[in-house]
Structures are given as C-alpha cells and as structure tokens.
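Notes for the one structure printed next.
With one protein chain withheld, the remaining protein chains of the complex are depicted in position.
Per-chain numbering from 1; labels A and B assigned in written order.
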Amino acid sequence: MLKLTGVDTFYGRAQALFGARLDVRRGEVVALLGRNGAGKSTLLKSIMGLVPASAGTIVFEDRELRGMETHRIARFGIGYVPEERRIFTDLSVAENLEVGRAPSRPDAPEWTVERVIELFPNLAPLMQRSGGHLSGGEQQMLAVARSLMGNPKMILLDEPSEGLAPRVVEAMGAMIVRLKSEGLTAILAEQSLRLAGLVADRAYVMESGTVVWDGTGRDFLADHEAQKRYLMA
Amino acid sequence: MTLLAVRGLVKYFGGVAAVAGVDFDVAAGEVVALIGPNGAGKTTCFNMVGGQLVPDAGTIHFDGHEIAGRQARAIWRLGIGRTFQIATTFASMTVLENLQIALLSHRRRLADPVSSIKSLEIAAARDLLAQVGMTDRAERQAAELAYGELKRLELAVALAGEPRLLLLDEPTAGLGKSERGVLMSLIDRVVQTRRVAVLFIEHDMDVVFGHAGRVIVLDRGRVLIEGAPDVVRNDERVKDIYLGRGAVVAC
Partner (left out) sequence: MGFYVVQFLTGLAGAASLFLVACGLSLVFGVTRVVNFAHGSFYMLGAFVAYSLTKWWGAGLGFWAALVASSVIVGALGAAIEVLLLRRLYRSPELYQLVATFGVLLVVQDAALALWGPDNLLGPRAPGLSGSVALFGQRVPQYDLFLIVLGPTVLLLLTLLLTRTRWGRLVRAATEDRDMAAALGVNQRHLFTGVFFLGSLLAALGGALQLPRAPATLFMDLNIIAEAFVVVVVGGMGSIFGAFLAAVLIAELHAFGILIFPQVTIVLVFVVMAVVLVVRPWGLLGRPEDARHRTPTEIATPLGVPRCLVVIGLIAVAAVLMAWPAMAGDYGLKLATEVLVFALFAASLNFILGVGGMISFGHAAYLGLGAYGAALLVSRLGWPMEAGLVVAPLAAGFGALLFGWFCVRLSGVYLAMLSLAFAQIAWSVAFQWYDVTGGDNGIQGVWPSAWATSPLVYYYLALAVVAAALFGLHRVASSPFGYALRAARDSSLLSEAIGIDVKQVRWFGFALAGAAAGMAGGLYAFLKGNVSPTVMAIPVSIDGLVMVLLGGVQTVVGPLLGAATLVGLKTEIASATNVWRGVLGALIIGLALLFPRGIVGHLGRWHRGGRP
C-alpha cells in the first residue's frame, strides 16, 4: 500500500534520513520504533510532504508522493497526527473536526462527527471548548479524531502515547485495534513498547535516520537484546 | 563543591507543566548527562538555566548567584556557556570572526565603533580554534561549514567566555558515528584541561554511558532517578519508560 525506498531528508544542511525504507500492507498496524532523534518523525513528515525528501521514492497505491504538495497527499487518503498534536487553539473542538472533514471515499471507512464522538466519548462535552483549553490527553484524542474526519485509508500516528497516563494509553490501544478492525491501515511511531507492544503487527526500528531492524511485532517483543540495543542503551 | 543547584523548577506552557518541580545539582568539573524521553522537559530545563526562558517557580543557584529569571547575557557573564539543539553560529561571518566577537563580548569591548575588528583578539581566537581542531578553517564562512565543524565552532564560541559550566543541548545530534567520536573526545579534553563542568542532553546512550560521570533521568517534567551510569542503566523504572514494560505486562 505504501512503500518507501532510499529516502534521504535534510533539515537545512543537517541530514536526518539516510536511505530510509518502509513497506506497509493494507490493513496492517506497523510500529516505527526508535529513540528520540532516530528519524521517526522526519520519516512521517517526509511521507506527508511537510519536510520534502530529497532522494528516494515514496509510493502510495501506485502514486509517487515525493515532490507532491501536502494537501494533495492528504487527499489521497493519508491522515496525519503530529507529535505536537497541533490542535488549532483558536478553534473550538467542533471546528477542529470541521477543518479535518473531507468527502467520503469508497475504499475507506466513513466518519461523521457522531461516529468520532462515539469513538472518543470524552470529547462529547467539550465540543464548544476552544482547542487551547484541552488537557494533553484530550488534545491527543482530538488530533486523532480530526484526522479521522478526512476518511483516511491510512493514518500516521506520531507518538500518540507521549505524555499520557497508562490508562489513557490502554484506551488508545483499544482505539487503534478498533480502527484496524474497520479496515484502516496505520503507522505508529513510538519510542517505547507501551502502546506499540499492544497493537503492532509488524515493526521497523530506526536508528540515526535509517531502518536497522524489521520483522513481526511478536519477534521484536521476544528479542530482548534488540529492544535493549535500539530502544534503551 | 556544588556549582549549580536547581530547586523546585517549574515551567508551564499553555496550562501544561513541561517542567513540574525539578531538583538537581552539578558540582564543579563534573560531567552530567540529562536524559529522558521526548517531552520530558530536558530542553525546557536547559533554557531556564541558560536564561532563554523565565521559570514559573523555583530557584537556580550558580556559584553564589541566584540566576532564575535573569537575562541570558547576564548568565553568560557569570560563567555559563551553552550550545543549541540545532547548531547556531553567526552564519555570515568567518569562523575566526565568530570567535572574535565572542571574545570581544567577553572582554566587554563590543561598544567600540571605531577600531577595525581585523586585528582584535586574533591570537586568542586562533588559540580557541586550535583547541577544537579547526585551524585550517579560520577564513571559511560559517555558512559553508559541514555540520560537524559547525558543532565544533559552536563549542569554541561557548568556550570564549571562559565558562565554568557548559550546557550542551544534544551535542551529537545530526552527526555520523565518527563525527560523534571526534566531538565527544574534544569535550572530554576540554573538561580535563579547563576544569569546566558539563551538563548535556543526549539521546545516544553510547555517548551518555561513555562520557557522563552521573546521569539524571527526566520523565514528564520530573526527575525520575539520578545516579551513576551503571545504577541508572539497570534501574527498572528507566527500563519502563524506555521499553514500556508496564504496558506489555498489562497486555
């Protein structure tokens, strides 16, 4: 569904990705693991065209995304939930959802405000509250809900569990499982196994801007040596 | 002897506590690593010590002075030099001029509108340049340097103020393996020859455990644990935040 090969990305003159690769099949949840600064966020931003990749290919459903404008990439059916959440703080929760809304597409689950609220009941009483007055967890839910409103076929989640209490992380895990059951494909960038350990089918591990390990989620959970090497020490 | 003493440091961003009551010390000549996951509050702590941010609560004592909330330029004059996550130098100037300006500022000679800078502080600037191994780059414009060289120049600029404490925000980020080695051995040498204390944020654990005398782990705005590298490396709580074992077990 999405295939990246040899992706190089620069921030100014500092190179952040060195020939990164990724292969995501329809209906999978793929974890993108690695420590801070390993290049996970940059990889997701490169897919979205927010930080343009300078080399390599990024193919989504037979279309080359590299060099394309961000809004077109989004309209092909890729939802993006950034690490900083980037809620529109001037807009209310309902308005944030409205900005994310896009026409439905035949090959993706269709989302309405009602369905999104059903998925995140906590947002229901907050609909008129301004995005700037939400807690971290609420912002995270809104960021996911907002991208779902675009009826994506694939969703890119950048560290959704960051800064969240364990209970909220579990809820987030249940949510991802449910989205998967509805046919949504997901890439989940995480520093830890807190969330990824719950839901990932397969995992890619990044270090210093390149993919250094890949395999099934089960294999990674079993491989304590790899865990220690790539995630911690 | 305690050089830097941070107590009860707090900083809010839009109602969320990025740093929620942090205490730590750095002794003279000590090398301390500050680690923790994204959003733990490391850079925010740094920016409060360096004067780029004003704390919402807490005290920062440096060498007998209370520096919390003071201007960055005043803090620098007290003897704290720093580098930034994204290497920052004066891009339009040559390498040598970058160092001259820092040295001139240190000697309070920047108000002079008449002398030509060409001949000022040249010897001291070249000396600093030699210390970071960049003598052959003196006349290059900073904008033309490779990233590794830029980081070394940034370090040299920070040293121009003869600091007793260096704050290094991710010194090896954006560098390849070999460049990392060069930079870290440079920092080791500086620590030995100048007896300067170093507090650094770092994600490369080889660098952390290879160079730090003590490690402070931050998580969600608080100090989770601090101690010798071996103690920290084997602490279950540290494993939890990095590996998320709690969640795996719960599953």
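FYI, contacts are C-beta pairs under 8 Å (C-beta built on N, C-alpha and C of every residue); 3 or more make two chains touch, one makes a residue touch a chain.
Since the structure is predicted, the reported quantities are computational estimates derived from the model, not experimental observations.
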(message) For the chain left out of this view, which of B:37, B:55, B:148 or B:161 touches it?
(response) B:161
(message) Which candidate, A:4, A:48, A:154 or A:200, sits in contact with the chain we can't see?
(response) A:48
(message) Given that one chain is not shown, which residue among A:28, A:61 or A:95 touches it?
(response) A:95
(request) Touching the absent chain in the whole complex: find that residue among B:120, B:138 or B:225. (result) B:120
(request) List the residues of chain B that touch the chain left out of this view. (result) 50-52, 71-73, 76-77, 81-82, 84, 88-93, 97, 100-102, 104-106, 109-118, 120, 157-158, 160-161
(message) Applying the definition given at the start, please give the residues of chain A touching the unseen chain.
(response) 10, 48, 50, 52, 54, 69-71, 74-75, 80, 82, 86, 88-91, 95-96, 98-102, 146-147, 150
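Definition applied: only the chains that are shown with their structure count from here on.
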(message) Can you compute the centre-to-centre distance for chain A and chain B, using the mean CA position of each chain? Integer Å is fine.
(response) 32
(message) List the residues on chain A that touch chain B in their complex, please.
(response) 11-16, 35-38, 83, 89, 132-133, 135-136, 159, 162-163, 166, 169-170, 173, 191-198, 208, 221, 227-228, 231-233
(message) Going by the contact rule set out above, which residues of chain B touch chain A in the complex?
(response) 14-16, 37-39, 86-87, 146-147, 170, 173-174, 176-177, 203, 205, 209, 220, 233, 238-239, 241-248, 250-251
